[in-house]
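One protein chain omitted, others in place.
This part shows chain A:
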Amino acid sequence: MAKGFDIRRQTGFSTIAMACFVVLYLPIILLVVYSFNAGTSIAIWEGFSWRWYQTAWQNDQVQAATIRSLVIAAWAAGIATICAVLAALATTRQGSFRGYTFAFALINQPLMVPEIVTAVALLIFFAMIKVGTGYTGLFYLIIAHSAFCIPFAYMPIRARLQGMDLSLEQAAMDLYATPWQVFRRVTLPQLWPGILAGAMLAFVISLDDVVITEFVKSAGQDTLPTYMLGQLRRVVTPEVNAISTALLAISVILVIAFFFLSRTRK
């Protein structure tokens, strides 16, 4: 091959590419478009209106579920990020230690175990605790979300730590900084973009979760996704589209912020 292999010149390249884009984005575009539908159908266009956004905004259940989702996501992202920072420090700054591979696998376990298995396990485990303590609050959800958010927070933080110049920390130590001062004055200021990126990723992952939430939640603890799932079983109105579009907007904003944070100061 004189010209080398150029995938863009292969037969059918543009067709397949277009097909992929259509399959990926057409449903989302339709979802967004129909969220502005004036009628009650999610398939028949009857004109533009903000009606379903207003309906969703004024719906007490949606409000409660939204607040619950945000509270859980904020807590989970916070806890997961702290754990992820500690885990990332241990796996990048300690050299290799006994059980390193095991620890690494343990941190990333939520990525590998089927979510439904974790969900069932948590359901049974938390049921036992609920019987024992009588506490049925939101913290079960927060703990569950924290657990599966850890690997998502861990990845960007670890990447940032691995990319950092080790000699900076050595230089600080050489200049009489104790390990804690090294972390406070040198490691942490450079780690911030990674920490923020990890926290945002964890936040979005938590906001989006259905399976584990569905199994772990007690009565009246619907988050936005589980509330929507419940709605779909009854009447489907463009209200669901409106809520989805709002969630999509939040995710897009966070992803863009994530992109810029991980790009700057490289």
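Keep this in mind: contacts are C-beta pairs under 8 Å (C-beta built on N, C-alpha and C of every residue); 3 or more make two chains touch, one makes a residue touch a chain; residues count from 1.
Convention: contacts and distances are computed from a predicted model.
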| item | value |
| --- | --- |
| Name of the absent chain as recorded in UniProt (options "Glycosyltransferase RgtA/B/C/D-like domain-containing protein", "Spermidine/putrescine import ATP-binding protein PotA", "Succinate-semialdehyde dehydrogenase" or "Actinorhodin polyketide synthase acyl carrier protein") | "Spermidine/putrescine import ATP-binding protein PotA" |
| Contact residue for the chain not shown (choose from A:Val22, A:Leu86, A:Leu168 or A:Val252) | A:Leu168 |
| Contact partner of the left-out chain, one of A:Ile107, A:Val186 or A:Leu261 | A:Val186 |
| For chain A, the residues touching the chain missing from this view | 165, 167-168, 170-178, 181, 185-186, 189-190 |
